[in-house]
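A single protein chain has been omitted; all remaining protein chains appear in their positions.
Here is chain A:
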């Protein structure tokens, strides 16, 4: 279980202090897929960096299965928004996926198997020897997802991973994330600013307020587990849920203006 409790982050430079996160408390059960959605500039990335142990919060705590996060936890993989900068351009696709496994001291045969399976799972079997920059944006993000999958994480954090890809690729990648989540039984925390995406993907949606951020609202997405781009998005229940999320986000924005 991932527990975020009373999380607060204040950036200070000189005498100026900016409160990015005010007080965030929520939990993600093991095996759940939770989407965090909030207005732009609401500190989503700050939150994700705190959860992944890349940033130390000012106060409050993050716990993974009871253990406090003080640095990047071993069972956690992160997919960053900027795939172009997160993949190492000096390494082939295979080396990019394999490097974290080498660091985990996985033996060679098993590494090979993990890398091949992961690339296969994201539909990139033939591109292992290519460099990331030889691939399209959507394919690069697939490589980043393959790297996360091969890492065999218990928790997968995704920071607006599809914000920079085109709409059609985005739909494909959303379905990919759903199917990987169902197959691998990982816990997924998916950060996005796209309300439709949050409702379509998540089993739960946590809505954030504008910065300084608190949890605005939470809802359970009671759509069937089998979702597809056409029917699910046309489902009256989907429309209802997305309206509710939309209203909350609008409320959050108004509160910020005032």
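Heads up, the rule we're going with is that a contact is a pair of C-beta atoms (placed from the backbone, for glycine too) under 8 Å apart; a residue touches a chain by one contact, two chains touch by 3 or more; residues count from 1.
As a convention for this text, contacts and distances are computed from a predicted model.
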item: Protein name as given in UniProt for the chain not displayed, "Cobalamin (Vitamin B12)-binding domain protein", "Aspartyl/glutamyl-tRNA(Asn/Gln) amidotransferase subunit C", "PadR family transcriptional regulator" or "Nitrate ABC transporter permease"; value: "Nitrate ABC transporter permease"
item: Candidates A:37, A:78, A:93 or A:206 - the one touching the absent chain; value: A:78
item: Option touching the unshown chain, where A:56, A:117 or A:134 are the choices; value: A:134
item: Residue of A:104, A:183 or A:254 touching the missing chain in the full complex; value: A:104
item: Residues belonging to chain A that touch the chain removed from view; value: 49, 52-54, 71-72, 74, 76-78, 80, 82, 85-86, 88-91, 99-100, 102-104, 131, 133-134, 147, 151
